[in-house]
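Note that one protein chain is taken out, while the other chains of the complex remain in position.
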Amino acid sequence: MHPEAMNILIYSIGVAMITTLLCLLLGYPAAYLLSRMETRKARLLVILFILPMWINFLIRTLATVALFGFLRLPLGEGALMFGMVYNFLPFMIYPIYNSLQKTDPNLIEAAQDLGANPRQVFFRTILPLSFPGIASGIIMVFMPVISTFAIAELLTINNIKLFGTTLQENIYNGMWNFGAALALVMLLLVGLTSLLNSGGSVKAAEEGGLI
Amino acid sequence: MKTLTHPKYLKAVTLLMLMAVAFVFNACRESKESRKKILKIYNWADYIDEDLLKEFPVWYKEQTGEDVEIVYQVFDMAEVMYTKIAMGKEDFDLVCPTQYIIERMLKYDMLLPIDRHFGKTGDYLGNISPFLLQRMDAFSVPGKNAADYMVPYMWGTSGILYNTKLIPKEEVETWACLWDPKNKGKILMKDHYWDVYNVAAIWGFYPEIASGRRTRYDVSNDHTNEDIAMVEKQLKLLKPNLAGWEADFGKELMTKGEIWMNYAWSGDAVWAIEEAAAVNVSLDYVVPREGSNIWFDGWVIPKYARNVKAASYFLNYLCQSDIALRNMDVSGYTSALGTTEIKEAQIDSSLSGTVNLSYFFGPGNDSLQVNSIQYPDSSVVERCVLLHDFLDKNDQVLEMWSRARGDNLNRRMILMIFVFVLLLVAWPVYRQVRKYRSKHKRLGLQ
Partner (left out) sequence: MTRKTIAASYLGFLLIMLYAPIVIIIVFSFTEARVLGNWTGFSLKLYASLFQGGVTHSLTGALWNTLIIGLTAAFVSTVLGTMAAIGIFNLQPRAQKAIKLLNAIPILNPDIITAISLFLLFISIGISQGYTTVILAHITFCTPYVVLSVLPRLYQMNINLYEAALDLGATPLVALWKILLPELKPGMISGFILAFTLSIDDFVVTLFTIGNEGLETISTYIYADARKGGLTPELRPLSAMIFVTVLLLLVIINVRTAKKINYKTI
């Protein structure tokens, strides 16, 4: 009956995956570098990373549209990805930074003393210890991207619709039953994500300490 | 610090908090008592001179001796307004939707008649141009005369706003320019199914219109399954040519010269042309020769309204020429009033060319020097149809619209998701296998 709604859902999941991955790839090194810094300096920088969120996201997105205009870059899929990463990067950096900062330096020293080279120290000690922060960051980025609207509308001139927009349009156009069904699909997805995490999300969010 | 921890103070704090909660709940109950003195207006953003909202209570007091306080709220989509009233039964006294929502509301019995007993106050509703009254009458349903329920506010045409430096006028004088592959990526369409349907229908059936087999009115208003299929076909052909579907920001992109053509409403066009001129971009507006539509936004009193008297007086207030002129200034749109004052205020001798407006201002006004975008010539009006709401076909058209707009799922994306999921599944399996192996190794060594 409505294949396009399902396709939009799958597309949104794809966009959310790419955004989450990009945020992770960009955010992890940043969080790592921050956690290696002097606490006072790091705290100031972390605040600088979070500060843009105090400006309404719609205004920020409109400014992003203007930015693309200046750089003569076309609006579309690429702009959408930039907008998403731009909006959600702080949500990735913060929990990872928190869990990295809580890592006991003695553990790292122990690993070094036991003869691990820097690469081994990172992959065998630091990275596994920051998994809760990563999990928390992924959760804070993945689902919100699927349900975001406005960002996709503005940055692709309505060419790309994400699931949140579809849901909203249905409600606005008085198709309440269909909208409610779509909302239920979304809720199932939420349940599935948290099940896949098998309670890990809760723990992760706690340990990652959302701010 | 110590004293604060005393249980007595804790109790006081708790009590204070409870009182605060009670106060909030009380505040919302109290508002119901004085409801008769409140007029709730729900309007498009930037669509009225907001100083009028302060001046009206003074005027109302002079006319009736009663006090009234205006509660003003704006909406961004007529559909949101409709949802809030139809589903939420919210008690707005006066709303200003576009004609198709008005038609739907009248048809589904969601409107109250305007109270035209104005006492000693003059009845200014007669200032509305007969041209719009006559069009509005098409919305009457058995037992309900449209004129008793709605007051047109602003009106205009739909057409193409274009950049005069980038595309010649001859090309945009026909809808063909939207489907022309050489304009690919330079066109913005409105994300608004109600009137885009009309463009696709008129273009798709133009051969039949030209040969006289069907009228423009029929192709746009029959809503038969074949008509809807034709619109879908045309929209799907149109889609690859578009830079995007504009809901909010088409006008802004036009002023930056990135987009050549934009399907626009005349009032927005006036706004955009002015704004573009400030940054030396030259825009113009044209209604293509195949035809388009004339629309109006109007004021109505929804069923759940609770202050019909003040609402009716406010409508009467808006229908005075001087007030209408102020609203035109603010919004850039064209007032529905057809009075001499309005006409004289619009004449600008610096404009070249004249417009035949006898259809709007009455006989004898066949060559006025006014802005031909705000006031289209009678030759333009002849090819503009009146559009009805889709009514019970609405869901079907919305589904068609959603199919035509389509989705962006492509093979690349599916492949990527597939790889992702595969990795997510493979990773734990791989780790499990490694764990198992190393365990065996260790056991073997021992």
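Chains: A and B, in written order; residue numbering restarts at 1 for each.
FYI, contacts are C-beta pairs under 8 Å (C-beta built on N, C-alpha and C of every residue); 3 or more make two chains touch, one makes a residue touch a chain.
Only a predicted model underlies this, so the values are computations on that prediction, with no experimental measurement involved.
Participant: Please work out which displayed chains the absent chain touches and list them by label.
Facilitator: Computed over the complete complex, the missing chain touches A, B.
Participant: Under the stated touch rule, tell me which residues of subunit B contact the chain that is not displayed.
Facilitator: For subunit B, the residues touching the absent chain are 4-5, 7, 10, 17, 24-25, 27-28, 31-32, 40, 42, 44-47, 50, 53, 71-77, 80, 84, 87-92, 247-249, 251-252, 255-256, 268, 271, 275, 278-279.
Participant: Which subunit A residues would touch the chain omitted from the figure, given the whole complex?
Facilitator: The missing chain touches subunit A at positions 26, 29-30, 33-34, 36, 40, 43-45, 47-49, 51-67, 69-70, 86, 89-90, 139, 143-144, 146-147, 149-150, 164, 167-168, 171, 179-180, 183, 186-187, 190-191, 193-194, 199, 201-202, 205-207, 209-211.
Quick note on the criterion: only the chains that are shown with their structure count from here on.
Participant: Tell me, which parts of subunit A touch subunit B in their complex?
Facilitator: By the definition above, subunit A touches subunit B via 2, 4-5, 7-8, 10-11, 13-14, 17-18, 62, 65, 69, 75, 77, 153-154, 156-161, 171-176.
Participant: Sort out for me which residues of subunit B touch subunit A in the complex.
Facilitator: Against subunit A, subunit B makes touches at 77, 79-80, 82-83, 86-87, 188, 191, 242-249, 253, 256, 258, 394-395, 398-399, 402-403, 405-409, 413-414, 416-417, 420.
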